[in-house]
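The complex is shown incomplete by one protein chain, all other protein chains being positioned as in the whole.
What follows is subunit A.
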Amino acid sequence: MAEANTQLHRLDGSLIWSGFKALIPISFFVTFFGIAFGLTAKQAGLSDTLVVSMSALVFSGYAQFALIDLWGPSIPLLPMILTALAINARHFLMGATLYPWLRHHTPAKQYGVMTVASDANWALSLNAFNRGQPGLGILLGGGIAIWVFWTLGTWLGVHFGNAIASPRLLGLDMVMGCFLLAMVMSGQRDRSALIIWTTAAASSLLAYRYMPANSHVIIGTITGGVAGMFTGRTTDD
C-alpha cells in the first residue's frame, strides 16, 4: 500500500495524454462557454484581439465574465481586483488540496501544473487520487484540453458570434448564469450549504439594492464565507 501510494504523484507523457483525452467531453461544453464569452465580450465593445488574448492568458471564465459586467469607458479598479480575487479564491483551495501529491515534484513542476488548474480537471484529479489512481496527468493534460477549447471557443464566439442574429432569443445570455448555478448546486448540498447560499444570496441582494454599485459580489462572498466558518465543513475531512 505504501509502495502504491508513492507512485500516485507520478506524471509522464502517457498520463498527461490520457488526462487530455479524459477531459475532451467536458471541453466540448467549455467550447460553448467560450463562444458565449467571445460573443458577450464583443458586444460589450472589446476588440477581437483583446478578447481572445484575455481568454488565452487569464484563463478564468467566471472572472472574465464578471470583468465584462464591469466594462464601460473605464473600469473601477478596486471592484475589479476584489471581484477577481473572490472568484479565483477557489484556486487557492485547489492548490492546497493537491499539495500532498504535488510536493514530490520540483517547484517549477508544481507551479507549472497549477497554471492550468481549473474546476473540472481539479475535481477529476482529486477524485482519481481518492480512488488510488495517479491524478496529476488529469490535472495537467485535462487543464491543457480545457485551455485549448476555452480559447478556441472564445475565438469562435468573436468571429462567428455575430452570425447569431439574437443571442438573447436563443437563451445564450443565460449560459453563464445556468453554468454558475449548476456548479454551486453540484457541490456540497446539505443544511450548512443551504445556510451559506441563503446568507450569500440575501446579502448580495441587499447590497445590490442599497450599497454602492458592484459591491454586491464582494459583500455576498464575505458574508457567505463567514457563515461557512460557523456552519460549514470541509469536504476532505
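In this text, a residue touches a chain if its C-beta (ideal position, glycine included) is under 8 Å from a C-beta of that chain, and two chains touch if they have at least 3 such contacts; residues count from 1.
To be clear about the criterion, contacts and distances are computed from a predicted model.
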Name the absent chain as its UniProt record does, using one of the following: "Putative membrane protein", "MerR family transcriptional regulator", "ATP-binding cassette domain-containing protein" or "1-acyl-sn-glycerol-3-phosphate acyltransferase". "Putative membrane protein"
Touch assignment to the omitted chain, from A:35, A:102 or A:156, lands on A:102
Candidate in contact with the missing chain, chosen from A:8, A:24 or A:193: A:193
Contacts from subunit A to the absent chain lie at residues 29, 45-47, 50, 53-54, 57-60, 62-64, 66-67, 71-77, 80-81, 84-99, 102-103, 110-111, 114-115, 117, 168-175, 177-188, 193, 196-197, 199-201, 203-205, 208, 216-229, 232-235
